[in-house]
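Remarks on the structure that follows.
A single protein chain has been omitted from the complex, and every remaining protein chain is retained in its original position.
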Amino acid sequence: MQVKSILTADQFTRSDLDLILNKTALIESLLKNHKQLNILNEYILATMFFEPSTRTRLSFESAMHRLGGRVVTAVGMQFSSLAKGETLFDTLKVLESYADICAIRHPVEGASTVAAKSISIPVINAGDGAGEHPTQAILDLYTISVYKDIIHKKIKVGFVGDIKYGRTIHSLIKLLSKYNASFIFISPSEIGLPDKYKEALTNQNIEYKETSDIDALAECDVGYITRIQEERFLDHSTFEKFKDLYIINKNLLKKCREDIIIMHPLPRLNEVSTEIDQMPQAVYFKQAEYGLYSRMTLLLYVTGLLDKLDAFK
Amino acid sequence: MQVKSILTADQFTRSDLDLILNKTALIESLLKNHKQLNILNEYILATMFFEPSTRTRLSFESAMHRLGGRVVTAVGMQFSSLAKGETLFDTLKVLESYADICAIRHPVEGASTVAAKSISIPVINAGDGAGEHPTQAILDLYTISVYKDIIHKKIKVGFVGDIKYGRTIHSLIKLLSKYNASFIFISPSEIGLPDKYKEALTNQNIEYKETSDIDALAECDVGYITRIQEERFLDHSTFEKFKDLYIINKNLLKKCREDIIIMHPLPRLNEVSTEIDQMPQAVYFKQAEYGLYSRMTLLLYVTGLLDKLDAFK
Partner (left out) sequence: MQVKSILTADQFTRSDLDLILNKTALIESLLKNHKQLNILNEYILATMFFEPSTRTRLSFESAMHRLGGRVVTAVGMQFSSLAKGETLFDTLKVLESYADICAIRHPVEGASTVAAKSISIPVINAGDGAGEHPTQAILDLYTISVYKDIIHKKIKVGFVGDIKYGRTIHSLIKLLSKYNASFIFISPSEIGLPDKYKEALTNQNIEYKETSDIDALAECDVGYITRIQEERFLDHSTFEKFKDLYIINKNLLKKCREDIIIMHPLPRLNEVSTEIDQMPQAVYFKQAEYGLYSRMTLLLYVTGLLDKLDAFK
């Protein structure tokens, strides 16, 4: 088995991404006629969630099950040895005999890179603090590709909300930069796009603009909304000022293109009104479903078994 | 797959119940020669336990495994998104792609009904606060049917303990009302049967009486004992007054019919003495075992696959 880990959105070339989108579409289509694609039958996935994230964990675990695989899991406070002072290296080291793939979620940036250095099995970063969340970025990219022809056409993506701290946004920008996309960042300037990302866009000659006006969404093909996270703000009053600043509702959608899609990595609070849940523009629940297919692809990608999908065609 | 959820004991007709009892007896008998009945091989059950209940959860999970199925699980404090303010609807919505069946336990009455409205896969109520616990009622009914010929004979069931708050009692009364049963409710009047249940019995011309005298158990075919739950009482002294009021022990059983069966939904404290554990009358541990068979039946019921059992005959 060739060991590939998934640690950062940066690691993917355009050709990797095209392959992944392609295989994910194949999986989505195969699952219409198969409940399960038995490829990872004798493989064990360890989901090591040092901070809880039920949705992401269940998405990985279901993906593994739908590929015929097996799962062992550890969540949050169960990590007693860490409490006793054990290093992450030691905690994970033993996994290389217990499992064939490790999906790790950790509150500290860079933890998944440490993990990948510790063990000889593929590691998948399932979110590491303020760092990366590459599998979320892949599922976001796949979602866009389902609704928009990103291979042949230029698209304009509007990001709304907390663009400073939103790691899913940072990862998705990296992936979309490999396609023909331009960006509008809609946020108060205090929580706008950090300079290093702006520089990267400028260096790649990628068109973007910044605004605090939500009406800018009117010119976008995709609206990607994020929650403004209270835990990011030192003072409560700043948070209060921002939290209900942008609300996506029926009124706002009237000003937008009819074929705009509204995405959200979930959980959402008020920033997307439930009144639009049933509208065709609202694709955030489909996005979670696409997470299943994308993660199935990524589990096959890290085990070098993507080709086995061809047997089901 | 035809979607049927199990939300309340009220939903079952007599003919549903007869079918379920019948199939449960078939499963019990098949498991003497099979460790596993491979019917749900490519199905995933999500056990979403927003409050912990190890016995009930393991019962569902083992039932799924014994049918060849797979399980993903989330328990208690792992639900980080709810802590961030996410609605139950949003939390559950994503499950419809991750799983094929959802068993939900929740501290709030009505939560499973919300769940069933949220998602397009079958939902099984595994207990929702002061509301219902229909799968417990089914396993209780099955237990009675193993020991008593409820199809052909009239039975008298004595309920003992906290009849006011005991949700398993309320659900079981509903099911037994569809058979030829009469009831004795044995409790202090302060924690007696709520009026709405009495009215329902009266409207159906079902015979019942109320008493605080435990000796009334002498005339019963079934004694269904419940724990008096401290958390239900506002003042500790009332709880203290009631907690050891009724104790089922060898002495009491001497006054009862020789073929009485003593049931308890567990956990028990002092209300059933361990000195009777080995007596034939004590069926509470068998009751837990019957929970496995009943829940296997219900997993097949919600997926519309009960007929597949015939292949094993």
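Letters A and B mark the chains in the order given here, with residues in each chain numbered from 1 onward.
Rule of thumb we're sticking to: a residue touches a chain if its C-beta (ideal position, glycine included) is under 8 Å from a C-beta of that chain, and two chains touch if they have at least 3 such contacts.
Quick caveat: nothing in here was measured; it's all calculated off a predicted structure.
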Check your understanding: For the chain left off this view, which of B:R55, B:K117 or B:K153 is in contact with it?
Key -> B:R55
Study note, to complete from the structure: Touch with the missing chain holds, among B:L88, B:C102 or B:A288, for B:A288
Review point. For chain A, which residues touch the unseen chain?
Key: 41-44, 46, 70, 72, 74, 77-81, 84-87, 89-91, 93-100
Study note, to complete from the structure: The missing chain sits against chain B at residues 34-36, 51-55, 57-59, 61-62, 65-66, 71, 75-77, 227, 266-269, 274, 285, 288-289, 291-292
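Definition applied: only the chains that are shown with their structure count from here on.
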Check your understanding: Quick one: chain A and chain B, Cα centre-to-centre, how many Å?
Key -> 40
